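For this depiction, one protein chain was excluded, whereas all remaining protein chains were kept in their positions.
We call the chains A and B, going by the order they appear; numbering starts again at 1 in every chain.
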Amino acid sequence: MTIAEVPNANLLDVDGVSVIFPGRGGDTTVRAVQDVSLNVRQGENLGLVGESGCGKSSLARAIMQLPPPTSGRVRFNGTELTGLRGRELRQQRRRIQMVFQDPIASLNPRRRIGRIVSEPLRSTDVSDDVVDNALTAVGLEPGTVRKKYASELSGGQCQRVSIARALVSEPDLLICDEAVSALDVSIQAQILNLLEELRQSRGISLLFISHDLAVVRNVSDRVAVMYLGKVCELAPADEIFMRPRHPYTRLLLDSIPGRRAVGAVRPVAAVSPAAAQVVPTPETVGCPFRARCPRAEPICAESEPPLIDIGSGHMAACHFVTKPDTRESRAADQN
Amino acid sequence: MRGAVARHGIVRTLSFVWIALVILAAIFASLLPIPKPDALDPFRRLLLPGSAGHLLGTDDLGRDILSRLIYGARVSLIVGAASFVCGLIAGGAIGIVAGYAKGKVERVLMWAMDVILSFPALVLLIGLVAYVGRSLFDISAVLGFLAIPIYARIARAQTLSFTERDFVLAARASGSRPRDILLYELLPNVWPPMVAYGLVAVGLTIVVEGSLSFLGLSVSAPTPSWGGMIAGGENYLRNDPGLVLIPSAVMCLTVLAFNIAGEALGAKTSKVGRA
Partner (left out) sequence: MTGTPVAATSRPDGTASADPLLVVESLTTTFGIDGSEFRAVDGVSFELQRGATLGIVGESGSGKSVLTRSILGLLRRQRAQVTGSARFEGRDLISAPEKELRGIRGAGIGIIFQDPMTALNPVMKVGKQVAEVLTVHKGMNRAEANRRAVELLDEVHIPSARTRAGQYPHELSGGMRQRVAIAAAIACRPRLLIADEATTALDVTIQAEILDLLDELRRDLHMSMLLISHDLGVVMGRCDHVAVMYAGRIVELGRTTDVLVHPMMPYTRGLLDAIPKVDDPAHTRLAVIPGQISPAHVRAPGCSFESRCALADDQCRAAAPELQPAGAERSYACWHPAGADGGTVPVDERIESTLGQAR
């Protein structure tokens, strides 16, 4: 069956992907991503949220096979990416493009913008128009910008150039790895609007990675929350923000600066500051969040909760996700 | 302190002027109105600088010092240029490939470089010169070969600092071939600091060649060289120090000029492409 025959097919299928970095000497293996499965459907934006160390960037690179994941499979538009090498892989890569966090470091400091943007098409025939169109599409003036160097542009402009570079390959999916985190609020808003425009005009789906929940909320149709290499909650955006079920998601929402409401969950104070400081390593058995979780019970240390479906496309990995807890659910309902 | 001096515009300009002067004089030596460097004149020995017909005087065999300096510059410059070009191209290529490929390729290449580097240079030089020969070509080849590992190390270090940067990752993510990445992403960033270092290395090479000449291991007698001139004047230090001091001063100024030029270029290139 080709992709065209399957309705609502998945654009991107991530299946049981793990990324493990071997340590040097001793056993300092880093399990950046552990058995993560998710998908991005045609025409939808998936937000990926988590803090540092959760593995979201490693996952993004693994999807791009840069380097390939330690285990698991990645399928893009029906084609298996894992196991591809050389030219085939490069060809597939062109349809998934990536935009990185640091706008200026993403551009070669010694090449002019025009060259940078046309680089992805080096091995194919490309007319100047393609580059000009891409620059215009991101709101830049081709005539002025083509000859400049990255150091002559602002952060926002550099990020637009990165997006233009991604556009020339006519990708179906754009992975944005903290693409607006380094930008000022006013510039961030411009870039977010631009991404939305591109979604509407070119049908480009996004895998949007960020630690900033408000930004993710603005962009995503569905959201996955990661903690220490695992997905702990995955749901449609409305669901996750209004009815978060995993304690970590709740903690994230409460931590959004300026959103402190009365009765907010304060797991750190509830457990002890000591637990909050512990950085649990991904090797530990049981639920990775239990050290900071206000609801932790013995079962949390014994077995890891699986990601289960609790209805309306909402998935969460917590032993108590179906058991109502009076204090937490009341507080959550007040949000 | 030297950095502060180098930054001062006039010093930098003077350095470039001096280098240009030396190079031009060496190239067009035969057109200059100076006596031949090996023209012996036993009746006009050990003349002081400023004597008629001999701007910088004559040496113990009556040969014009200025002329010998200019022809001697050829030796220093050719050897310096050889090591520069050889090191830059061969060393640069090895370093960039090692830095990008990593893994086994890097280990093997850098091991080879380490082997060359760990030989005591002077001993190696003496041995090589004894076997290979002492023509200008031979000396240049030997010093060029010895320069390769140093440039390779620098190239590799520079490459390593760039491979991890986002723009290289972005190029890979866009589907660029490794060859394209080496040529269009890494090379433009790596060669400027290498050239800047190379200029300083030329100065060093000139000193090395000078030492070899002094030891009698460089180009053979009739061909003048700065180190040879210094060696020749050794016995006359007490009464006619000019024989030693003049070539020493010229060598010193030339090396200093290359150092300052290298540093200036380094500062300029790091300002241009700064992320």
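By definition in this document, a contact is a pair of C-beta atoms (placed from the backbone, for glycine too) under 8 Å apart; a residue touches a chain by one contact, two chains touch by 3 or more.
None of the values given here were measured: they were computed from a predicted structure.
S.K.: Can you list the shown chains that the omitted chain is in contact with?
M.R.: Output: missing chain touches A.
S.K.: Which candidate, A:Leu48, A:Leu121, A:Leu173 or A:Ala237, sits in contact with the chain we can't see?
M.R.: Among A:Leu48, A:Leu121, A:Leu173 or A:Ala237, only A:Ala237 touches the chain that is not shown.
S.K.: Determine which one of A:Ala60, A:Leu251, A:Cys287 or A:Met315 touches the chain that has been left out.
M.R.: Touching the chain that is not displayed is residue A:Leu251.
S.K.: For the chain left out of this view, which of A:Val30, A:Leu66 or A:Ala189 touches it?
M.R.: A:Ala189
S.K.: Mind listing the subunit A residues that contact the chain we can't see here?
M.R.: Within subunit A, the residues touching the omitted chain are 45, 51-52, 154-157, 184-190, 192-193, 196, 199, 211-215, 217-221, 237-238, 241, 251-262, 268, 272-274, 276-277, 279.
Keep in mind that, in the parts below, only the chains that are shown with their structure count from here on.
S.K.: Determine the centre-to-centre distance between subunit A and subunit B, using the mean Cα coordinates as centres, and give it in whole Å.
M.R.: Computed from C-alpha means, the inter-chain centre distance equals 52 Å.
S.K.: Along subunit A, where are the residues that touch subunit B in the complex?
M.R.: 61, 64, 66, 90-91, 93-94, 97-98, 100-102, 104-111, 115, 119-120, 122-123, 149-151, 162, 165-166, 169
S.K.: Write out the stretch or stretches of subunit B touching subunit A in their complex.
M.R.: Of all residues in subunit B, those touching subunit A are 165-167, 169-177, 180, 184-185, 188-189, 192, 272-275.
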